[in-house]
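Here's the structure we're looking at; comments come further down.
Then we have chain A:
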Amino acid sequence: MLLMTILVLPLLGGTAVALGRGRTWSAWAAVASNGGALALGIIAAVRVLREGPLSGARGTLRADALSVFMVIVIGAISLLASWLGVRTPARAPEDGHRNPERSAVYGVLVQAFVGFMILAVLAANVGVLWVAVEATTIVTAFLVGFRRTRGSLEASWKYIVICSVGIALAFLGTVFVYLAALHAGGHSAHALDWTSLMAHARHFDPSLMRLAFGLLVLGYGTKVGLAPMHTWLPDAHSQAPAPVSALMSGVLLTVAFYAILRFKAVTDVALGPGFARTLLVIVGLLSLALAASLLIAQRDYKRMLAYSSIEHMGLIALGAAAGIRLAIAAVLLHILGHGLAKSVLFLTSGEILTAEGTSRIDGVRSLVARRPALGGLFGVGLVALLGLPPFSLFTSELVMVRAEFEVGLGWAAVLAMVAMVVVFIAVVGHARHMLLGPSGPPRPAGSSGVTAPPPRWVAAPLIGGLVVCGFIGVFAWPLSGLLAAAARVVAT
Partner candidate 1 sequence: MTAALLVATALMGLAGTAAGAIAPVRFRIALSSALTIAACALGFVVGAEVLHSGHAAVVHTTTLMPLASFSLALDRFGALFVVITAVVGICAMIFRFGYDGQGLASRTASSILPLFVTSLLLVPAASNVTTFLFLWELMAITSLLLVLTDHARRSEVQVAGQWYAVMTQLGAAALILGLVLLATRSGSQSFAVIAVRSAHLPAWVRSTAFVLAVVGFGSKAGAVPLHVWLPRAHPEAPGPVSALMSAAMVNLGVYGIVRVGMGLLSGGPAWWWLLVMGLGALSAMFGSLHSATSKDLKRLLAYSTTDNVGLMLLGVGASGLFADTGHRALALLALVAALLHVVFHAVFKGSLFLSASSVHQAAGSTDLDQLGGLLRRMPVSGPIFLVGGLAIAALPPFCGFVSEWLLLQSMLHGLPSGDVAIAVAMPIGVGVLALTGGLTAFTFTKAIGIGLLGLPRTQDAERAGEVGRPMWIGAGLLAVLCLVFGVAPFLVIPSVVDAAGAVPGLHLAGALTRGWNVALPGVPGMLAPGLVAIGLVGFGGLVALGRHLVQQRPVRLTEAWGCGRELQTVRMEYTATSFGEPLTRVFEDVLSPARDVDVSHLAESRYYTEAAVIHTTIDDAFERRVYRPADRMLVRWGAVARRVPNGSVHRYLAFGLVALIVVLVVLA
Partner candidate 2 sequence: MSTGWSITSMSAISLLQVVLVIVGGPLLLGFMRKVRCRMEGRVGPPVHQPLLDLRKMAGRERTRPEHASWVFPLAPVVLVATTLVVAAVAPLLATDPAFGWSADLFAVVFLLLLGSVSLALGALDTGTAFGGMGASRAMTIGALAEPALLVAILALSVPAHSSNLPTIIIRSLAHPAWLATPERVLALVAFVIVIVAESGRLPVDNPSTHLELTMIHEAMMLEYAGPDLALVKLAESMRLVVLFTLLADLFVPWGIATSPGPWHLAVALASTAGKLVVLGAALAVFEVTVAKLRLFRVPELLAGAFVLATLAVLSTLVVP
């Protein structure tokens, strides 16, 4: 019941938006619904910790610690994103005035997006998981192309084509898993449930599982944004409206990674940890190297953020490769921290874009002096993103490195560290040009006259997000129990 409610709430918000023809109150209703999802997620977490996994909708929904953790992540970030999204449709360049049905469409799509993500993490069945993830692709395709500019259309085309192919490969992988499950004597109806997969995984055919997991990593990896199928990511993230970028970068990627985590657990049981580890280390390092090299000469700050997402996904992949509980806990903490920081950054960059009228790095100068609020938020967000204390990414990265050393992946950790230093150098270089410098006259060219600082209700959630990110980086008690439990789900 609880799970059902969690699942339905965002959709209710969506219907509210639809009914309200996208008027402001309906947008706020959507925000409230996401907030509710977050709250219920926390409640669910408490219950899971107390009485073990919940299930709902006659067994099609199932929530263990890992799922509820992901629900919390989704809830938190969708809250942020929809909050800032309240005024986004009006920001669409081609119609400055508020356009009711478009904002309605926008709101509905966003809520559907959130709903499908929640479905993905609550699904008891890998088939349903797949359907949900593919659905997110379709929903977001419109959102990416929402601004109807040439760039956004191009981006959404690439996005949907590449992701559909990737997801298709994931489907093939799922097929093979199913095949293996059937042969291991699973009952066809429930053979694809996580529980039964984990139960029978011991008897799965190794060679088939190897192929299947390879395809799954490749397929879901596409949505995660792992090399070599990451190519859609920078375009989509840079073209989508800020809240959508925030949602995609902050949660969508990690929801897809959630699938990989689950399947990794199955594979580990079937093949032992070695195989999945090798695969994840390869893609992880590949993504890291790629992100690092492409950040050096980056010229667009939204793409910069996108590539940093690729970098962090690479880190997460490495962490998952380590695979021990400590590592998984760190991975999850990193998922949350990165989600918060990255969504705040994307939302801020959206504000910057509307204020400055360009997303080029060399088009934005001395932001801290000219727009203290935006500049400050962007700067602090970058600090968080680069893994500096007190933000949680520091702790999670440190712990991941520890775990990698403990399972003998020290060499990978070293390579990752090198890549991270390169990323740091690159990002600091870009940030310096954007943020620092004298406050000249606000440039009339391009800047759409918005020199006023963002209203409080806009800044508040962003600051809140960063504060939370810092809080969980310092204080252990709110999360440690949940993290441990969630890690126990997928780590032996």
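The candidates came about this way: all candidates are chains of the complex that A comes from, given by their letters.
Please note the rule applied: a contact is a pair of C-beta atoms (placed from the backbone, for glycine too) under 8 Å apart; a residue touches a chain by one contact, two chains touch by 3 or more; residues count from 1.
Model, not experiment: these values are computed from the prediction.
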Pick from 1 or 2, the complex member that touches chain A: 1
Candidate 1-touching residues of chain A, taken from the complex the two chains share: 157-158, 161-162, 165-166, 169, 207, 210-211, 214-215, 218, 222, 228-229, 231-232, 234-235, 290, 293-297, 326, 329-330, 333, 366, 368-369, 376, 383, 388-390, 392, 394-396, 398-399, 401-402, 405-406, 410, 413-414, 417-418, 420-422, 424-426, 428-429, 432, 436-439, 472-477, 479-480, 483
